[in-house]
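With one protein chain removed, the remaining protein chains of the complex are shown where they sit.
After this line comes chain A, so read on.
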Amino acid sequence: MKPREFWLLIGPSVLVMGGLLVLPLIRTIQWSLQNVHYGTPGTFVGLSNFTAALTDPRFGRAVLFTVIITVISVAILLVLGYLVATGVNMLTVSRPVVLGILLISYVLPQLVGAVAFSWLFDDNFGGVVNHVIAFFGGPKVLWFTDPVPNAILIIANTVWQMLPFAMLIILAGLQGVPAELREAARIDGASAIQTHWNIIIPTIRGVLGFVTLITIMDVLRIFDSLIPLSPQAQAIGNESIMLYVYSVAFANGAQQLGLGSAVNVLTILLILVMLTPFIRGIFKEAKVAR
């Protein structure tokens, strides 16, 4: 392919991404260094937005909360995703039906799924989960106003919503494990658990790394589902980083655009660090292809 053809074909896409992603991003970086309101030019204030963000205890709590949610959710997603993928991998006839059902929570709008999920816990709607807990002799749980149960609710919803993704990618990985490897392990007398731990998991290491990265990035950005799941997020300290940005820079006429943009820039830096191994991989691939 000639370079001219390449640019002709890719031009529209580059223009759209340049105009609608790169330009806004530059604006965000510019805003992060300014004291600014919507529709007015800002005044340069250096790094004071960054110091304001980093010294704001509310932001600190949002970061801590988001990181805790992310670590726990991703750990559960990996283990559960692996177990479910292993189970689904054994299915033959019923596989499409099971995959179809398991995909539902992934294809729904996050907000809608979270609304439906919250009703199971909501005492206004009969509080099904609390009745189940009471049946087993447990105490009444305040899912929406008590920070720890609320965090558990959010993690449960996150796992529910992202499990299909984790499970499917791991399933794709499992399909790629050569049958000969399993056979050899079986002949050598390895137990099922030994086979999984010593043969299969190391073989699909790349896939597991990929799932970990994507789920970390997606849980770090958690926003939609908190609207129904944690209506009191700020009061009880269960605010996510993105909810914090929303509430300082946009909600109810909030105009601290500089502060919100600084937080966005910090989040981007964090994501860039996490992406480094993948970026290196793509360049290595490009070198080989040349």
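Criterion: contacts are C-beta pairs under 8 Å (C-beta built on N, C-alpha and C of every residue); 3 or more make two chains touch, one makes a residue touch a chain; residues count from 1.
Convention: contacts and distances are computed from a predicted model.
One chain of the complex is hidden; its UniProt record names it "Carbohydrate ABC transporter permease", one of "Nitrogen regulatory protein P-II", "4Fe-4S dicluster domain-containing protein", "Carbohydrate ABC transporter permease" or "Tryptophan synthase alpha chain". From the options A:168, A:185, A:219 or A:233, the residue with contact to the chain not on display is A:168.
Only one residue from A:34, A:49, A:105 or A:150 touches the chain missing from this view: A:105. Against the chain not displayed here, chain A makes contact via residues 1, 3, 5-6, 9-10, 12-14, 16-17, 19-21, 23-25, 27-28, 31, 38-39, 84, 87-88, 90-92, 94-96, 98-113, 115-117, 119-120, 123-128, 131, 160, 165, 168-169, 171-176, 179, 182-183, 204, 206-207, 209-210, 214, 217-218, 220-221, 223-224, 227-228, 231, 241-242, 245-246, 249-250, 257, 260-261, 264-265, 267-268, 271-272, 275, 277-279, 281-283, 285-286, 289-290.
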